[in-house]
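Every protein chain of the complex appears in place save one, which is left out.
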Amino acid sequence: MTMMEGILLTIVTAATPLLFAAIGELVAERAGVLNLGVEGMMAIGAVCGFAATAVTGMPLVGVLVAMIGGMLAAGLFGIVALFFVANQNATGVALTLFGLGLSGLIGDRFVGMPGIPVPRVDIPVLTDLPIVGRLVFGQDPFVYLAIALTIGTWWFLFKTRGGLVLRAVGDNHGSAHALGFSVIRTRFLAVLFGGLCAGLGGAYLSLVYTPQWTPMMTAGRGWIALALVVFASWLPGRLVIGALLFGGVSILQLHAQAIGIGIPSQFLSMLPYIVTVIALVIISRNRTLLSVNTPACLGRAFVPDS
Amino acid sequence: MRRYLAILAAAAVAAGVATGAEAADKLKACWVYVGPHNDGGYSEGHDRGRLMVEKELGDKVETSFVENVPEGPDAERAIERLARSGCGIIFSTSFGFMDPTVKVAAKFPDVKFEHATGYKSAPNLATYNSRFYEGRYIQGQIAAKMSKAGLAGYIVSFPIPEVVMGIDAFMLGAQSVNPDFKVKIVWVNSWFDPAKEADAAKALFDQGADIITQHTDSPAPLQVAQERGLHGFGQAHDMISFAPKAQYTAIVDTWGPYYVKRVNAVLDGTWKSEQTWDGLKDGILEMAPYTNLPDDVVAMAKKTQADIESGALHPFKGPVIKQDGTEVVPAGGVVDDKTLLGLNWYVKGIDDKLPN
Partner (left out) sequence: MRIVLEKRPTPSRSMQYLSPVAAILLSLLTFFVIFLLAGIDPVRALYIYFVEPLTALWSIEDLLVKAVPIILIAIGLSFCYQSAVWNIGAEGQLAAGALAGAAIPILFPTLQGPAVITAMILMGIAGGMAYAAIPAILKIRFNANETLTTLMLVYVANLFLDYMARGPWRDPAGFNFPNSRPFDEGQMLPVIAGESIRLSIVFMLVAVVVAWFMTAKTMTGFKIRVLGQSPRAGSFGGFSRNRMVMLTFLISGGLAGLAGICEVMGPIGLLRTSVSPGYGFTAIIVAFLGRLHPFGILVAGLLLALSYMGGEGAQVAIGLSDQTTQVFQGMLLFYVLACDSFIYYRLRIVRQPALDAATVR
């Protein structure tokens, strides 16, 4: 494997958890809900995935439990923010805190345990092709799942009636309600999907990326995912680009160090975050463009008048 | 005169009763950890030591610990809390606890304090440290023997003297086998960040290294090595269960014997504030079993280890030349402890610049 292949492979691996979390959040935000609790949901997913795998010995069970854990956490957010109509920003922060703390509690007895590795896909001829071989045909199953989810989401949002309803709810919940669509139920389902994806993203971290559990292992990825959704202007295709970009910067800064570029490591470590800020500025600069793409009712409370 | 004697006798009896009562209460020995007690790395190493105290002295000593204590004012409060709750001896196990320990020790002159890897002491505050660099030298020799590329990757946290000592000792060991051996260094700015450590390992492997070593605490780099069919060294803990085919050996922190010795000293009243810097021969660190290695390399490693333990070999024996070419010690000399404790230069042969 050449260095180029190696770098591309690690970038894809780094981008995958971000893509999972971001695609789920994209759906939630398209429905008008800003869920800042992605970090907490990812942590719950990571700990549930690892714990279930450690107890049953089957990574598949771990993945399923992680998805359920993420959904439960999202459900908690949904009840407080959608049914009790609490401020979505505050509720999201509460979920992050609660999720991080709870994951630490649950994971306490699993710290220091080796994980069961998930095998990589290996198609006889295709995987051995130069450059594209491992990159396209030799990844672990999660990567393909993430891409499938992204494509599926795009198709759902823009090619199905259900997706149209969801986007309508996010753009104008008053009209959607008048037309008879249940705003709260649609949003709740969207939030649950967000939790499912965040749970998958977390499970990827604790089952594949570094097969172990450590507290705080999500390391801010949930927040990056939130930024990626804005960066992608709420379009699934652009989300993939954003995830690769961010994953790329964080990997390349390590390579830069290894090569021996004289810049202090702290400044290199800052790069992913500075790049995110710059990307946000560029995307948001054009007010018209931004408002065209932003779901108009994002973060706004909705109470049906009855 | 008789009244005076009577008072003296009464006082003696009272003193005897008091010490008798003290001996009946168990001594409380307490630990402060910077990370989780079961982190599979540095803090767990200290906790293993605590468990050894419990096992060997359990009838006379009870132990307790506080974990995940951030360095700074929170540390001072945690240590003070332990002092107030009746601990007779407190071990603060991270360098960043140094100033907080000094402050609390001043407030509680009757409690004994011990600080790991630091340099400030007091009549009731001792310091203790481990010559990790001895293990690094052995690892360097193994790396030079086993590496086909002549290049190792080194994943490190922060440029403090202990870490720089490790890098230099590793290089000196490697150079004793292969004078042209090279190392690439990546700073992850954290003692424990598995994902970043894994990414660093991948980057180093992609850049041509075929062996990695680390001064960070998670087994993630070794897991990457195992996945790629490459090898490396574990840190603070035998990480063989995480990477059965990849680990050559590991530096295992074995603080237990030291802790037992010091707690015993408190029990029999001989505890004094000392500055201990023990090494392989004192058992404060061990090398994990040499695995995945051919027999001749194992034999070489064992011989080096024996030489270090007997004093025949010092990893920092002269000639030691700095990166900029100046000679620190000539042949026949040894870099002294004081220089080592404040080490902030690389040896010749390392191409990177130290980030200071």
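Should a chain be cited, it is by its letter among A and B, assigned in written order, with residues numbered from 1 in that chain.
Throughout what follows, a contact is a pair of C-beta atoms (placed from the backbone, for glycine too) under 8 Å apart; a residue touches a chain by one contact, two chains touch by 3 or more.
What you see is a predicted model, and the numbers here were worked out from it, not measured in a lab.
Student: Of the residues A:97, A:123 or A:292, I need the one that contacts the missing chain.
Tutor: Going through A:97, A:123 or A:292 one by one, A:97 is the residue touching the chain not shown.
Student: Quick one: which of A:227, A:243 or A:297 touches the chain that's been left out?
Tutor: From the options A:227, A:243 or A:297, the contact with the absent chain belongs to A:227.
Student: By the contact definition given up top, give the residues of subunit A that touch the hidden chain.
Tutor: 36, 40, 76, 79-81, 83-87, 89-91, 93-102, 104-105, 108, 179-182, 215, 220, 223, 226-227, 230, 264, 266-267, 269-270, 273-274, 276-277, 280-281, 284-285, 287, 290, 303-306
Student: Touching the hidden chain in the full complex, which residues of subunit B are there? Just list them.
Tutor: With respect to the unshown chain, the touching residues of subunit B are 64, 66-68, 70-74, 76-78, 80-82, 84-85, 95-96, 99, 119, 158-161, 164, 189, 341-344, 355-356.
One rule holds in what follows: only the chains that are shown with their structure count from here on.
Student: Please output the residues of subunit B touching subunit A within their complex, sorted ascending.
Tutor: 36, 38-40, 44, 68, 153, 184-189, 192-200, 202-208, 218-220, 223, 227, 241-242, 351-353, 355
Student: Quick check on the complex: what are the subunit A residues that touch subunit B?
Tutor: Touching subunit B: residues 1, 3, 6-7, 10, 14, 108-109, 111-114, 117, 205, 209-212, 214-215, 217, 219, 250-251, 254-255, 257-260, 262, 264-266, 269 of subunit A.
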